[in-house]
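Quick one: structure below, then a few questions.
Every protein chain of the complex appears in place save one, which is left out.
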Amino acid sequence: MANIQETIAGQFPEVEFAQGETLELNVPDAKWHDLAASLKEAFGFDNLRALIGMDWGEQLGIVCYLVNSKTYEMIRVKVLADNREEPFLHSVTDLFAVAGIYEREVFDFYGIKFIGNPDMRHLFLRNDWVGYPFRKDYDTNPELNPVRLNHEETQDTTVEYVEGPDGKIHTVEHAIFAPDDFVVNIGPQHPATHGVLRLRTAVEGETIKKIDLYLGYIHRGIEKLCEGLTYPQTIHFTDRLDYLGALMNSHCLCMCIEKAMQLEVPRRAQVIRCIMDELMRLNSHLLAMGTFCMDLGATTMLFYALRERETILDILEKTTGARMTFNYNCIGGVRQDIAEDFVSDVKKLLEIMPKAIKEYNKVFTGNIIAKNRMEGVGVLSPEAAVDYNVTGPAARSAGWNYDVRRAQPYGIYPELQFDVVTRTEGDSMARFKARITEMEQSCRIIAQLIDNIPDGEICAKVPKVIKLPEGHWFQEVETGKGAFGCYIESTGTTSPWRMKFNSPCFCLAGVVDHLTRGQKIADLITIGGTLDYIVPDIDR
Amino acid sequence: MQDLSFVTRWIDNLFRVVLGCPEWLTVTLECVLLGVVLLLVYAVLALFYIWFERKVCAAFQCRLGPNRVGPFGVLQPFADMFKMLIKELISLNHTDKFLFALAPFLVIVASMLAFAVLPWGNGLQAIDFNIGIFFLLAVSSIGVLGILLAGWSSNNKFTLIGALRSGAQMVSYEISISLSVITMVVLCGSMSVRDIVMAQDHCWFIFSGHIPAIIAFLVYIIAGTAETNRGPFDLPEAESELTAGYHTEYSGMHFGFFYLAEYLNLFIVGGVAALLFFGGWMPFHIPGWDAFNQVMNYIPSVIWFLAKAILITFIMIWFKWTFPRLRIDQLLSFEWKYLMPISLVNLVLMTLVVVFGLTF
Partner (left out) sequence: MEVTTKSMPYEDWKDNEYIESLVSELKASGTNVIVGSLDKLINWGRSNSLWPLTFATSCCGIEFIALGAARYDMARFGWEVARSSPRQADFMMVAGTIVHRMAPAVRRLYDQLAEPKYVIACGGCAVSGGPFKNSYHVLKGVGEILPVDVYCPGCPPRPEAMIYAIMQLSRKVKIEKFFGGVNRKESRKEFLKNHPVSETTN
């Protein structure tokens, strides 16, 4: 790290340094692109993990987290825009493919325009939306943005802001599709999209030429809502992001707040959280597998997968009292102690799972039609995975050996024995198989813990009113879909100044266009299903 | 083996002799009567299949299936039909209304016509052409016209893709179906449905034709599943890709026609398979076992036919709830690269078998 600091300081004298959780760089906009390029080229920070829009009251800007895909080092860069009326920043789309949609998100919420991003349209909000909702001075008057029942106009061109040699900024328009493309609109309500996602798809016969992604059909503004709530009140929202990773998401937020409070979580709570996380991962993978098979036409597999899922839900329900939105993790630990027969139920589950997995393989994985549908379809290279910030089973099956549980260990994972499931093919079959193997690994983790739940408190002593000190924290966990991150910026009050949920599904949706080009329409379903994005997690 | 033609003769007699109707009136009345009966059978069979499929699928998926409306849910399809009959028929702007309305009728007429030549029972057959089996192939291929029309006239991109898929698929798989039918015609030496049934008196074709007949049966059942647009070949209405495929824009009874025709085509494919490979209404006979054959003969021929057809369709329903769906390019290459060459070779094989008298 010190080495990086010295070299960067030599190259870019304008950069200010600080040491927080990670090395923190503060760079003026003019040098941001060059700094990013040199971080990528010279130091291997080739994975843009998060690009977070910020409104500090006076100034707008972005906070970026960059990860070295080999050493898993993380670095934070902060860039400020110069004014509030017409804020411009330089885009890093050419360095990190994922920056394309990250920057569109920031533009949508903060109105920061990115010079050089070829697509500066609204991503989440309607085209005719007034104002930028995440700015602190946003006018919430409902009359400005009433519920409109007319359909918004679909734009056929994108706007790019280009900086001329004289430093003046002008706009360039790009057409999204060629004039004679046959464009099929898939979504927002379509069985293939696993929720409400809209994909405008240009096809030639059955072959996909290009996909234009529209989000926001379930954008609920959770991050903005969090800014008006106290910390304990924000936790339940995480259950409603990726509802199949509810416990893992709330684990992430709780850890982030605990880190800020410097709170020690009792060992018993840690173990319970870990078991719950793995049960949740089983749940998530089972449903992902089931719905994917249903999309391929093998409806029966869905019901087999749901059969085991119900068993897991029973276990979770006995302890938490809910089937989906558990709200079980709380700051300092967990809300209730485990149910009396939790241990015996989990043991029963561990007996069922290997048989069930065998059955799934027999019914589906070995099927010749399934093989033909999945093998070689939607091949993701490890470089593309890093570039598009694809994490989770999708990245690991492409060969990028990245698992937050190992890369940025948290909780009690460092003590546990499990394999990071890695494959090399990167196609849909690999993603599908990786999920099944991960289920086995989850069972292995649970088996290590279930007999060793220590006695003790389930929740640390927490003050009645929770105030975080001034500062910012970033915490990641590995959910069923990938690396889920949680960023808190605090000004020392009882509610966050900015809370950002960096969702893995957002990046998975961003890679769909890349993976589907040249594939058939039917492959879109295969690819979407194996990427396994959850739309409420994309839209937040 | 009781001959059920006494029923038809008795009715004919009733009109001509007892009521004293002239020739033209008799024929008209008989045609109307026959039409009504066939339509009734058609409707009842379709409703049965809707119930049957739902129950079978539920059993595969560890569920119960309909059980609230009537005993074992048998009245469920009736409730569905009542509802569908009075559901709104949406007419669309910017479409050819005539063609749009015509399409479901074409589809259902195609499947109804096929009913005319099915061998329902000994003496129970609407018409006995000397080219019966060709007639069947000809009318069942009208259905694809209806589907293409439905997709095209709906003025919707999903239906259009669905219809074109369906067109490509049905036209391709018809070749395999026809080839395997011809294979069996070679074995029998006649195209008349009655002759085909009678030729299987001593032994069903699937046994007497042995290897080529079994290959023809496998090809037929695969191509037949594709021809009915059912899983794993249900691409034209692949829900996860194309909403509801070519009939996305149809509502009420128009959709009901497609829905019924789907199940009836299933039955027709099963019925033709029963006719060509399992002796139509012919009971199971083993040469030499006269007592056994007598016992078999006591089971009415209608039951034999229906049981065979339903058993074969059960297998096709089994396919649907087990296999995932193919992709369109895989589907077509499967037909043109594998099924069609196999059935061509099989035709030659069957001819050799027949020429050298290697049949049982």
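Per-chain numbering from 1; labels A and B assigned in written order.
Basically, contacts are C-beta pairs under 8 Å (C-beta built on N, C-alpha and C of every residue); 3 or more make two chains touch, one makes a residue touch a chain.
From a predicted model like this one, the values you see are computed outputs, not experimental measurements.
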| item | value |
| --- | --- |
| Among B:Phe78, B:Phe105 or B:Phe134, residue touching the chain not depicted | B:Phe78 |
| Option touching the unshown chain, where A:Asn83, A:Asn150 or A:Gln262 are the choices | A:Asn150 |
| Residue among A:Val63, A:Ala81, A:Ile101 or A:Leu125 touching the omitted chain | A:Leu125 |
| Touch list for subunit B against the chain that is not drawn | 54, 58, 61-69, 73, 75-76, 78-90, 239, 243-244, 247-252, 255 |
| Missing-chain contacts mapped onto subunit A | 124-126, 133, 138, 140, 145, 147-154, 188-191, 195-196, 216-222, 224-225, 228, 236-237, 240, 243-244, 287, 291, 302-303, 306-307, 309-310, 323-325, 535-536 |
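Rule of thumb we're sticking to: only the chains that are shown with their structure count from here on.
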| item | value |
| --- | --- |
| Rounded Å distance between subunit A and subunit B, as computed from the means of their C-alpha atoms | 50 |
| Interfacial residue positions of subunit A with respect to subunit B in the complex | 182, 184-185, 190-192, 206, 293-300, 303-304, 307, 363-364, 367, 369-370, 372-373, 520-525 |
| Contacting residues of subunit B [partner subunit A, same complex] | 57, 60-63, 157-158, 161, 231-232, 234-235, 238-241, 243, 321-330 |
